[in-house]
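A single protein chain has been omitted from the complex, and every remaining protein chain is retained in its original position.
Here the chain labels run A, B and C in written order, and each chain numbers its own residues starting at 1.
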Amino acid sequence: MALGLTTAGESHGPALVAIVTGLPSGLRLDKAAIDADLRRRQQGYGRSPRQQLETDEVEVLAGLRHGLTLGTPLALVVANRDHANWTWGMSPWLPEGEPRGKGTKPVTLPRPGHADLPGTLKHDHGDVRNALERASARHTAVHVAAGAVAKALLGELGIEVVGRPVEVGGETTGDGMREATDAARKDRDTLGGIAEVVATGVPPGLGTYAEKADRLDARIALALMGIQAVKGVEVGEGFALARRRGTEAHDEIYPGLERRTNHAGGSKEASRTASRSSPVPR
Amino acid sequence: MALGLTTAGESHGPALVAIVTGLPSGLRLDKAAIDADLRRRQQGYGRSPRQQLETDEVEVLAGLRHGLTLGTPLALVVANRDHANWTWGMSPWLPEGEPRGKGTKPVTLPRPGHADLPGTLKHDHGDVRNALERASARHTAVHVAAGAVAKALLGELGIEVVGRPVEVGGETTGDGMREATDAARKDRDTLGGIAEVVATGVPPGLGTYAEKADRLDARIALALMGIQAVKGVEVGEGFALARRRGTEAHDEIYPGLERRTNHAGGSKEASRTASRSSPVPR
Amino acid sequence: MALGLTTAGESHGPALVAIVTGLPSGLRLDKAAIDADLRRRQQGYGRSPRQQLETDEVEVLAGLRHGLTLGTPLALVVANRDHANWTWGMSPWLPEGEPRGKGTKPVTLPRPGHADLPGTLKHDHGDVRNALERASARHTAVHVAAGAVAKALLGELGIEVVGRPVEVGGETTGDGMREATDAARKDRDTLGGIAEVVATGVPPGLGTYAEKADRLDARIALALMGIQAVKGVEVGEGFALARRRGTEAHDEIYPGLERRTNHAGGSKEASRTASRSSPVPR
Partner (left out) sequence: MALGLTTAGESHGPALVAIVTGLPSGLRLDKAAIDADLRRRQQGYGRSPRQQLETDEVEVLAGLRHGLTLGTPLALVVANRDHANWTWGMSPWLPEGEPRGKGTKPVTLPRPGHADLPGTLKHDHGDVRNALERASARHTAVHVAAGAVAKALLGELGIEVVGRPVEVGGETTGDGMREATDAARKDRDTLGGIAEVVATGVPPGLGTYAEKADRLDARIALALMGIQAVKGVEVGEGFALARRRGTEAHDEIYPGLERRTNHAGGSKEASRTASRSSPVPR
């Protein structure tokens, strides 16, 4: 049974929702661990002060009993605490007694670097908000919660996946990244960067060559490029390999099936993703 | 109805097979156009002389009547002409009267840069050939045939997708690429490179922000990273954006919804892929 | 874009949850209409008095803005009002300060006619409750809510789907059904029955012969047989056709493409389902 993830949620609507299917029964989940990942997402250096005040928290509506999965679909909810201030514009139902449209001045200026323009054209929306609310990076919160569940499952299998920024604004050290971030913030601008994700403990043979869409590299690329603002994905040494000869690019197999290099991301999976963020203060 | 593609086929088995589902009825296909794409795949500079002698040809077993699709699944076959020389080792059924195993000396040396090792471990194969036959780049032939069908459909919609190598062995001009290729061949080595794929005529709003796995960027990444030896995918300016500030990275929207830049691959979709090839002469 | 439905929820857990994907934007939903369907589900003749006191209500967490769909996944929640009395046994997280296991005496007696036994064997559950909570017919509530959404969409297309019991306990009139129900209740027993579902306004050509799993009949059968306790599905005259000759079984096509009979459920789709209920008072 493959894991499945279905999500819903607008940035200022009542909540973000995820249903995770295909989990085994008896997996122990830890609310504190999920909430810690949600907090980690919110409190990166350079996030707005508002972000640092808000505290996302996971709520489980189904699939879990006393901390153990039931082998049934798991329903996760991350409430949008800010929704209380947005009911005039984003309540699912028209507030009682309120004439339609009152107080909901449409957004008419599409921002670059977002789904605002194509989304509005696609659906023929009269209000850009109808597109931007779902396309927002706010949505990644419920993916973080679902990811924390996947992490618990992988942990049972001895697989660990860790990620970290390796470049921000062209800087590759923590100090450099923070300085670049401060400078960009002062200019009311934003920075791009590169994150690296490394998985350890992955058994050989995961994924398959039988069907292209099931290849591990392909699925990793789908998952990473589906994240807002990501514009590049590399596995192993990625584009650098394009300038190597085959003899320099391959990971030779030594006796005992040992490999001493990891150009292709094979023995120790290493995916890198590039993203750039929006210059429009949110 | 979404297009679907299911494929089968080993490198030295009888044939490669694809079933394309979801095609509309009444689409005109042209055998010569599909075969021209198959030939183009075979006759790139630096391919082995054997490749240049073989000529792949598409055969259609279902879904087509007098050159027009029926709106039913389309079955494509690309025969492996070389199979006639491989029946001893790769016939689907044990040749009559032949004791099992005779003449099928197993391959025991896994090549680096291929699925040989993980595939053999995954299936506990005693013969590396059981893995390498399907994992082979030979398989891309039937994807080229299916791609030629998709191209015919896109053509009806005014969409054109073209690809070309933009870098081979670090060289970016045709002459340089050819020289690098000759030099590598002389050394019995191989080269990596970068290909660029550009689609024109794509209507705004294709794809969606509603679900991550349906985002156009994500699906492009899945398709490209699923190709053998591809280790990186960029959309638009990709990794270069990671070193820009937001104000330099976004494609400003001018009156009339015009854009004068294409950093994000939005107005004119531009995906780049990096790959490296195998040093093991096939 | 096909409609998709993913659900979660246990009978006495916090809530039932559904995410409906593939809805167009701009579809008007009416909370009162959805709640009316939920009430209709609860207040059928013979339901327990408790059912008639409880009142299910839909809550929307995503995908809807002021009563109009956004073209994004729609998240529906139907709270289990009874959960407040069940936190000792069914809270997702172990109630604080409470030692695991206290007050959660496991259910050890599997009921026939339910998933209790196979579910417990499948997951090696030590507590039958771990299986029965999800397998419960309580779960149909959120399907009713999702169905009310689908009904709104179909309404825009001029399609109406109605269902009614045509046989209960062998009786085919309202009076007879009610009497049989009363008698069974008096004996603390339950009754089987047959429901008929009729769709009108369905355009010819819906569904397809191109792939078996997409045939309309097949998908109707999947949907109906997926409902708890349903053990038979007929389209048109169903099993009665098995005793007819072809000349009596077909729906002749008259000039103007008119048909005067509906043996096969073609012109006016008529599916019948059989179900029987549990004798175990819940």
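Here, contacts are C-beta pairs under 8 Å (C-beta built on N, C-alpha and C of every residue); 3 or more make two chains touch, one makes a residue touch a chain.
On a predicted model such as this, the values are computed, not experimentally measured, just so you know.
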item: Candidate in contact with the missing chain, chosen from C:H12, C:R65, C:R129 or C:H143; value: C:H143
item: Residues in subunit A touching the chain absent from view; value: 2, 21, 71-73, 210-211
item: For subunit B, residues in touch with the removed chain; value: 4, 6-10, 13-17, 19, 21, 25-26, 31, 60-67, 70-75, 77, 90-94, 100, 104, 123, 125, 130, 133-134
item: Touch residues of subunit C, complete complex, unshown partner; value: 6-7, 110, 112-113, 115, 117-119, 121-123, 131, 134-135, 143, 167, 169-170, 184, 187, 189-194, 204-205, 207-213, 215, 217-227, 230-239, 241-247, 249-253, 257, 259, 264-266, 274-280
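Just so we're on the same page, only the chains that are shown with their structure count from here on.
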item: Rotation angle superposing subunit B onto its copy subunit C by C-alpha atoms, nearest 5 degrees; value: 180
item: Subunit C against subunit A, contact positions shared by both copies (same if over half, else different); value: same
item: Gap in Å, rounded to a whole number, between the CA centres of subunit B and subunit A; value: 28
item: Whole-Å gap between the CA centroids of subunit B and subunit C; value: 44
item: Gap in Å, rounded to a whole number, between the CA centres of subunit C and subunit A; value: 34
item: Shared-contact residues (touching 2 or more other chains) in subunit C; value: 21, 71-73
